[in-house]
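Missing here: one protein chain of the complex. Every other protein chain is in place.
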Amino acid sequence: MSLAPVIPALLAAAVAYVMPRKAATKHRIGLAAVTFFLLASVGWLWPDGTQAVAKPDAPTSTEWPYLLDFLIGFPIVAGLFVLFLPRQMPSLLRGVTYAVFAVSFVASLALLAVPMTPGWHFQHIVPWIESAGIRWHVATDGISVWLIVLTTFTTPIAAFASFGSIKSRHKELCAAFLMLQGAMIGAFVALDLFVFYVFWELMLVPMFLMIGIWGGAEKIKASVKFFLFTMTGSVLMLGAMLYLVWTHHELTSQWTFDYLALSRVVLPDTQKPVVMSAQFLCWFAFSLAFFIKVPMWPLHTWLPDAHVQAPTGGSVVLAAVMLKLGTYAYLRFSMGLFPFRSAILAGNLGAFAVIGGILYGALCAWKQDDIKKLVAYSSVAHLGFVMLGLFGATPSGIQGAILQMVNHGLATGALFLLVGVLYDRRHTREVSEFGGIAKVMPVYTVLFLIVTMASIGVPGTNGFVGEFMVIAGTFVSKRLNQFGAIEAIGAAFGVILAAVYMLGMVQKVFFGPLSNPKNKHLDDITPREALAVAPLVIMIFVIGFFPSIMTDRMRPAVESYQQQFVHLFSDTPETPLAARLLPRDMFPPSFLVGAPDAEAGGPSAVTEAATKTAAAPAKAAEAPKPRSDEDTNRARAARNEEIMQKFKNLPLRKAGGEP
Amino acid sequence: MTNMQLVERVFFALAALLTLGGAIATVAARRPIRGAMGLLTTILGICGCYLLLHAEFLATIQLIVYAGAVVILFIFVVMLLGSSAESPADGSAALPRYLAAGVFVACVLGAGTLMLRVSADRGKAAVPAVAEHFGTIEKIGRELFTEKVIPFELTGALLLVAVVGALAVGRGKQADPTLEPADPSTQDGGKGEGSAITEATTAGAASAHAGDRA
Amino acid sequence: MTIPIHYFLVLAAALFATGAVGFLLRRNLLVLLMSIELMLNAVNLTLVAFNRLHPQNHGGQVLAFFVIAIAAAEAAVGLAIVLAYFRLRGTVRSDEATALKH
Partner (left out) sequence: MEQLRTQFPADDFSLLALVLLLPLVGAFVCGVFGKRLGKEGVRTMALSAVGGSFVLCLAAFAMLTSAGGAHGAGHGGGGHAVTRFTWTAWRWFTIDGGTSTVPIDVAFSVDPLSGVMMLVVTGVGFLIHLYSSEYMSKDPGYYRFFAYLNLFVFSMLVLILGDNLAVLFVGWEGVGLCSYLLIGFWFGEDRKASAGKKAFITNRIGDFGLLVAMAMLVYYAGTLRFSTLETSQSALSQMRTVWPIPGLELPSWLIPAQPIRASVPTLVALALFVGCMGKSAQLPLYVWLPDAMAGPTPVSALIHAATMVTAGIYLVARTSFLFVLSPFAMAVVAGTGALTALFAASIAFAQTDLKKVLAYSTVSQLGYMFVGVGSGAFAAGFFHVLTHAFFKGCLFLCAGSVIHAMHHVIHDEEGSQDMRNMGGLRKHMPITHATFLISCLAIAGCPMTSGFFSKDEVLFKAFSSQIAATQPGLWVAPAWYGQAIYALGVLGAVCTAFYMFRAYFLTFWGDFRGWTIVKGHVAHHGDDEHAHGEGPREGAAPHESPWQMTLPLAVLAFFALFGGLVYAEPLHLTALERFWHPVFASASTHVVERAGAHAMMWPLLGVGATVFAVGAGGAYYVYAQQGGKPAEAFVAAAPSLHRIVRDKWRVDEFYEATVLGFIDAMGDTAVAIDKWLIDGVIARLTAAVTQLFGAGLRLLQTGRVQVYAAGMVLGVAGLGWFILTPHAEAEIDSSKLRSSGDVTFTAAPGHGYSYRWAEGEAAQSGDFTAAATFSTKLERCQTKQVRLEVRNVFGGTTETSFTTCREMGNDCCTAKPAAGDATARPQTPLQAPARAPMGGTP
């Protein structure tokens, strides 16, 4: 933790302290502290090349195994505890909530202290229901670490903002926020499908309450619609999950819900009507649940309603974190468990993402007259980008997608906070109600413009980095084969439409004559509200200029995942006619750490021998080497080739036979 | 065919005739009092069958409880309701109901003959000889109070609950303002101990009270 | 006693049939209760008949005995309900008793 980055951060903090013209010292100190912390974190997190070099089996003693349990359990338990506090003392409730959020944020920073080498970190396995083979298996890797930090970063902000505007039922609000954070982190780290399903459902309840209790006019309809949409999806997923577990049992006569074990199962794929093939159906069930959550095109109509009716805090959390679960889960579970099917369909899914997501979302957004609905549709467009990155399945595409998830969380979260500021003053979000308020609310206008530019993707802000990585990744992607170019161009076209609808709205709301008399004496953004938005705005610029602090932690995990995905689906897909179990040596050894049978030590001699041989070359490839790019590429290509060879000469096992 | 068997057959024919005749009377009777009488004859017919099947104890119980209490209870209520118990000439939609009745009876008879065909070959086996004192009070008493004592106690409890329930439902709302307050003395006379035999009378008394209430 | 058992079974079946028909078709609550009694008696008859066929113990007859007791209780409560219903509705036609619909 060299002191070099601290000096500029201190300077910036001083400037931030002086910046607001008339603000209470409390808020000035808050602003300065936030600025100092975020800018200093750039220095501390700056990649000094130690990521990929650290040996895979370096002693991970520094990783406290119970950290993830703490991150999940602590907010949930605190949520329950808050329910018992007296209702008449809202300040006490708020105090406890802030304390819990602060502690969990600091704890989540510990995640970043460890170099994210490929493989699982902070892994903790506790047998839960032995008979069904369900284990409490939580772990994080490069892909999910930033999403956890995003959760612990944005939920407090949403809570802080909504405490300002929501005056009724404080206790339930605090409890809802706390449980929401716990459930979301749980969903991000769960590696046991059952645990994932539990958290996936648990997450809905607090959000359902938030929309239902503190929502807008027709809040009940919106919250029920939100719940039903997600519920139907996840019920299908449950069905597919059980089928997968049953097939695994058929193959290995061992019950397990563990993601690592199940990802070795290859379901039979093509019968004559492709719709009847098991792998397609399971993949479809899983993906449907995630597409509803993302939301992808035909299943997105719940999002505008939910956002319009949700309170400010609820909207921020819904947009910032909950939508990311859909995309993260698609990457982890749909692409992880069914590589064949998701690779074959990548081409048309990409078209879906571009036309249905990016272009359709932008066009709808342009026509909305409610600001929140407009921002909701813009979320559909942004997440179209993320899904395009995932379908492309190239290292930079996936990294761009994950980066775009975080960016969208920050930009849209900030947008919703700012819309909340307007709503608190005028209790309406109709664009026609406003006009020319830049004269009366200059600081607010500046903040809104900065966040709009981030949402549009102007370079220098975080939006551009994510979008460019996705576009470049799509162009290069082999999975999208000949459609890669067209989809990249379609996505780039989406950048124009983004400018059209955002600036259209900005012009109608901020510029032009101050026609509406009611807007004459709107007071500018209060320091408290500005403090809520400040961290997001600062992170927009931090990620805009220094994205490598994030991509560097993601790259090892994403590259090993992408290699595994490409390797499982070799370029000439030999579609399995019957369910089959892939041998363990087709997976990078660091991936299978913690797989259920690994502990049982029961696999037959064949796979045992195979893992040893595979481990040797894999370890050689990852032996520490200087961090120059040419060597990594050559090593990566060689290793890729050698594993591809092994996959080719794999003897075709009989249907249902023991591997 | 010894004349003993002949007597048995005649007696069985008589009992069967009584049972079915009563049953049809109960169901088809226009005025409920005739129905109650039909029910009484059915019960007597069944009592005869019990005698044929060496179930003396049951025959007596049948006579006492069923004939003595339940049918009397029905008659009480019918008398209580008087003319309004008459079921009006439910002429409406008579045809489909009779048709349904016909179909229903046909089905049951079909099932009956099917059962006959199945049991025909087995039925030929002679009816086994019966131990001495089969079906008498001692045997049933011993079995009742050794193996089946728990059901017996439970039935006692059930009957108590039934009594309380009947009382509660039968008495209906208290303090009917239009009447002068009835003196409480006649109120609690009805509480008898819960043995099976006396139960029928208390129920009868309870309904009597209800009667003068209406 | 040489009468074959199935004579009694057929008799019980007929009795049960008439009871059921009475219960389904008649519109008078009292007749309904009486039909139930018929059906219960039919059941008792079959129990006793089969007990006669297997005279090792008196299971059938004891059960019949319990059925009689319960039938009595049931009749009492049924009639109390009919009385209460009569007090409320002034009739015993089963058509009007449609409160269950709501």
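For this structure, a couple of remarks:
We just call them A, B and C in the order they show up, numbering each chain from 1.
We adopt the following convention: contacts are C-beta pairs under 8 Å (C-beta built on N, C-alpha and C of every residue); 3 or more make two chains touch, one makes a residue touch a chain.
None of these values were measured; they are calculated from a predicted model.
By the touch rule given at the top, the unshown chain touches A, B, C in the complete complex.
The hidden chain makes contact, of the residues A:Phe101, A:Tyr360 or A:Tyr444, with A:Tyr360.
Considering the complete assembly, chain A touches the hidden chain via residues 15, 18-19, 21, 225, 298-301, 347, 360, 363-364, 366-368, 394-397, 436, 438-439, 453, 458-460, 464-465, 468-469, 471-476, 481-483, 486, 488-489, 492-493, 495-497, 499-500, 503-504, 507, 510-513, 545-548, 551, 555, 629-630, 632-633.
Residues 104, 107, 110-111, 113-114, 117-118 are the ones on chain B that touch the missing chain. In the full complex, the hidden chain is touched by chain C at residues 20, 23-25, 32, 94-95, 97-102.
Going forward, only the chains that are shown with their structure count from here on.
Under the stated contact rule, the graph of chain-to-chain touches falls outside the line, ring, star and complete shapes. Inter-chain centre distance (chain A to chain B, centres taken as mean C-alpha positions): 73 Å. Computed centre separation for the pair chain A/chain C is 68 angstrom, with centres defined by C-alpha atoms. Put simply, the C-alpha centre of chain B and that of chain C have 7 angstrom between them. Among all residues of chain A, none touch two or more other chains. Only residues 5, 8-9, 12, 16, 19-20, 23-24, 26-27, 29, 32, 35-36, 38-39, 42-43, 46, 49-50, 52-55, 57-58, 61-62, 65-66, 69-70, 73-74, 77-78, 80-81, 84-85, 87-88, 90, 97, 100-101, 104-105, 108-109, 111-112, 115-116, 119-120, 123, 126-128, 130-131, 134-135, 139-140, 143-144, 147-148, 151-152, 155, 158-159, 161-163, 165-167, 169-170, 172, 196, 199-200, 203, 206-207, 210, 213-214 of chain B touch chain C when the two sit together in their complex.
Of all residues in chain C, only 1-11, 13-22, 24-28, 30-31, 33-35, 37-38, 41, 44-45, 48-49, 51-55, 57-59, 61-62, 64-66, 68-77, 79-84, 86-87, 90-93 touch chain B in the complex they form.
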